[in-house]
Every structure is written in structure tokens, then in C-alpha cells.
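To start, the structure under review is shown below, and the notes come after it.
All protein chains but one are shown at their positions in the complex.
Right, subunit A next:
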């Protein structure tokens, strides 16, 4: 498929990139790394590619609908949303801007995700988990109160210095 560059392609990319995430609305789909690409064909048809965050992510349909609706509203009547399952989404794809916005909203951004190799995944029973800094006061005196939270991507923490609870986006 012949694709075009220039003002149309830049506009389509910008429009798709600005769609907010339904669960973390302070982030755009581009900040989150879910938007993998936007292409405009010579005939004006737009193809946007998304990668789901978690297998059970209930927001995928909403993301697809939102990207398509915004592109149509911006003057692209023919929109196709593709889903790329592979490579699997990782929190490493959250952009620097996305991490800044998370912290600004009291959510600690993720550490780098563990590197996968093709062999068995080792189980660490006494592994020392890396400290997560409090997004409110910056203290490293924090502890995990629950590894699972209101959405798949977050765990619950409490700061021992400022005593505030906060969420942490788990590296995956």
C-alpha cells in the first residue's frame, strides 16, 4: 500500500496520538505506547495500529472506537484500526512525557521491565524488590500494601515519610 507523508499524515498521527487512555486519562494512547503507528494511504484511507496492554483489558474496544471517531471527525472518513498482538506491550513503551504526567498525578511510574529470554522464567521467593519512590514527597521509605489494585496495571503503596497512599504502575 502506498502511503503518504506531509500535512495529512502528520495531522492523522497527531489526532490519533492525542486520544486519552480510558483508564489513565492523564495519558494519551501515544504516551502509554499503545498507539504503534498511523499510516495514510494515497487515497486518504487511514490505518492506525494499537497493541493491547493486558489480555483482559476491557478498554480495547473503547480505544479503537475513540481513535476511529476522532480521525473521522478530523476529516478522514475511511479509518481502519489494526491490532498488533506482537511484540507484546511493555511498560517500557510509556514515554518520558507519560512518566512525567503519571508522577504529576500522584502515580509512581514503572521501573524498567525485566528482560525476557527464551528459557524458563525463574521464580524468586526472597527477591528484594526495588524501592519505589513516593510521587508526592520523593521519599524511598515506601512499602507495598497490595500488589493488585483497581486496574491490572497498578499496585498500591504507602509512603512512610509523608504517610500518603499512592499507586505504582507495575513494570511488565
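In this section, a contact is a pair of C-beta atoms (placed from the backbone, for glycine too) under 8 Å apart; a residue touches a chain by one contact, two chains touch by 3 or more; residues count from 1.
Just so it is clear, contacts and distances are computed from a predicted model.
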Protein name, per the UniProt record, of whichever chain is missing from view ("Peptide/nickel transport system permease protein", "1,2-phenylacetyl-CoA epoxidase subunit PaaC", "Transcriptional regulator" or "Maltose/maltodextrin import ATP-binding protein MalK"): "1,2-phenylacetyl-CoA epoxidase subunit PaaC"
Omitted-chain contact residue, chosen from A:12, A:35 or A:81: A:81
Options A:34, A:57 or A:108, residue touching the unrepresented chain: A:57
Residues of subunit A in contact with the chain not shown: 15, 18, 20, 22, 50, 52, 54-58, 60-62, 64-66, 68-70, 73-74, 80-83, 85-90, 116, 118-121, 123-126, 145-150, 152, 156, 170, 172
